[in-house]
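What follows is a short report on a single structure.
A single protein chain has been removed from this complex, and every other one stays in its place.
Moving on, here comes chain A:
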Amino acid sequence: MKHIDTKLVEKKMGSRLTTNTVAKNVFLAATLFGLLVLVILIYRVVADSIGWIDFEFLTNKLSTDPEKAGIMGAISGTLWLMVVVAPVTMILGVGTAIYLEEYAKKGRLQAFIQTNISNLAGVPSIVFGILGLTVFARALGLGNIVLAGGLTMSLLVLPVVVVASQEAIRAVPQFLREASYGMGATKWQTIKNVVLPAALPGILTGVILALSRAIGETAPLVVLGIPALLIPLPDGIFDKFTVMPMQIYYWTLDSALVAEYANLAAGTIVILLLVLFIMNSIAVLIRNKFQRRF
């Protein structure tokens, strides 16, 4: 006896295909919704900033006169912040990842550390700001200088670097390590000569993504009391500073007083988005170029 009733199948075929088409369109709409919002946002920001972004906008210092105001201070503040965040997260993040993947015995302690690193990644950024205020700004007496901001940001993005580096190290095939150990190499020689070079693209991708997060973060710096109305440019990591998102925040607040500030904020947003877009593209390029070599 046959299970499949051909007549019944034919009768239901139409409605089955209709449901299929509906499902496809629902999912397409879900995807388009997010994209649409993004497009509207970018359109409005770009429209507001047209005519405001020019060479002087990038190179001028801050001014109360919207015509003369530039974001040089915010740009150099962001750069100095990276000077602290990049090396600190590299050393601490990659170091932690190497320890957890290569040295730590797989056991309860390792699992405990691992869980907490994942938890750390979920801690709201404002909490990191309070931590930075307590430890770096107050206890160590650094105040609201680049170093304090940079260390706070480093803690904030550290889990991203650790997790990305761990994944990159784990993806290095075991047979490469075996080849190295088999010739009498020590663990550190194996890590330095085989594991890290193979994992480097993945690690760099993680570091770049972490830096781009640090560039866009605002909340911890608000807590640290980073000023927005700062005219002198920072000359080093011990100077006071401001960054692009802070600039955007205060200009947006003050646009109630001076309408043109809204245009300045929009211009800064465009520059910030551009920087983030470039950084993320580099990360994607590195990832694609070095993917699956083994």
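As a working rule, a residue touches a chain if its C-beta (ideal position, glycine included) is under 8 Å from a C-beta of that chain, and two chains touch if they have at least 3 such contacts; residues count from 1.
Note that in this section contacts and distances are computed from a predicted model.
**Student:** Hey, which one's the missing chain according to UniProt: "NADH-quinone oxidoreductase subunit H", "Acyl-CoA dehydrogenase family protein", "Phosphate ABC transporter ATP-binding protein" or "Ferredoxin"?
**Tutor:** The chain we cannot see is, by its UniProt record, "Phosphate ABC transporter ATP-binding protein".
**Student:** Taking the entire complex into account, which one of A:V46, A:L92, A:L176 or A:I286 touches the absent chain?
**Tutor:** That would be A:L176, which touches the missing chain.
**Student:** Touching the absent chain in the whole complex: find that residue among A:L100, A:I117, A:A168 or A:V194.
**Tutor:** Reading the full complex, the residue touching the unseen chain is A:V194.
**Student:** Can you say which of A:K2, A:R16, A:K106 or A:K289 touches the chain missing from this structure?
**Tutor:** Of the candidates A:K2, A:R16, A:K106 or A:K289, A:K106 is in touch with the missing chain.
**Student:** Tell me which residue among A:T64, A:T115 or A:T186 touches the hidden chain in the full complex.
**Tutor:** A:T186
**Student:** May I ask you to list the residues on chain A that touch the chain which is not drawn?
**Tutor:** Residues of chain A in touch with the missing chain: 105-106, 175-186, 189, 193-194, 197-198, 293-294.
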